[in-house]
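Left out: one protein chain. Kept in place: all the others.
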Amino acid sequence: SWRSSLGPPCERPGERRGAEMKKLYGKDAPKIIAMETAMQLTFDRNCDLKKPKYWPVIPLKL
Amino acid sequence: MMQCGWPLLGPLQWIRYVNRQVMVKAGNDEEHRGWLLTVDPVSASLVLVTFREEGRASVQVVMGHAVEEVQVLQEADEETTRRLQTSFLPARTCGLDP
Partner (left out) sequence: SIPTSAASEADPEQLQQEQHARSVLRESFLRCLLSMNSKKVQFHMHEKVKLEATFGASDIDVLNFQVSDLHTPIGVQKEALIRCQDVISFTFDV
């Protein structure tokens, strides 16, 4: 699936990701999260809209 | 300077390559040269910029997983650094150097 791997839904991924991001990016975490959220939203929306298929069908590099 | 395990170096090492002209070997037979704009800390991918005439530039992104070797060729002078950091991206909110 092309959906981003944010973890199983039962784990409250938003919260877990927030803590992870804070550890990685410190005080800049909110800025990076905002940029990433916008980018992922565009990606998800484009995929929903355009229904792209993988090329090639089988990965070149296994 | 030979670098093994490029994806494992980490931000404090990667940032030392920023604003340097580097030669990157990738995927067995590719060789890229350019000024290093940044390294993605998630994928270890390198963004290289090559300046062309009339303020145009070409950007090469080398995926971190394919990197075989990174060599520093030279440091950017002030003008190149300025051009690199402002040429195609919106104005930065903070400088690279502490």
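We just call them A and B in the order they show up, numbering each chain from 1.
What we mean here is this: a residue touches a chain if its C-beta (ideal position, glycine included) is under 8 Å from a C-beta of that chain, and two chains touch if they have at least 3 such contacts.
What you are looking at is a predicted structure, and each value in this text was computed from that prediction instead of being measured.
Engineer: Which residues does chain B use to touch the chain missing from this display?
Structural biologist: Looking at chain B, the ones touching the missing chain are residues 10-12, 14-15, 18, 26-27, 30, 32, 37-43, 45, 47, 52, 56-63, 65-66, 87-90, 92-94, 96, 98.
Engineer: For chain A, enumerate the residues touching the unshown chain of the complex.
Structural biologist: Touch set of chain A with respect to the missing chain: 2, 4-5, 20, 23-29, 31-32, 35-36, 39-40, 42-43, 46-47, 50-56, 59-61.
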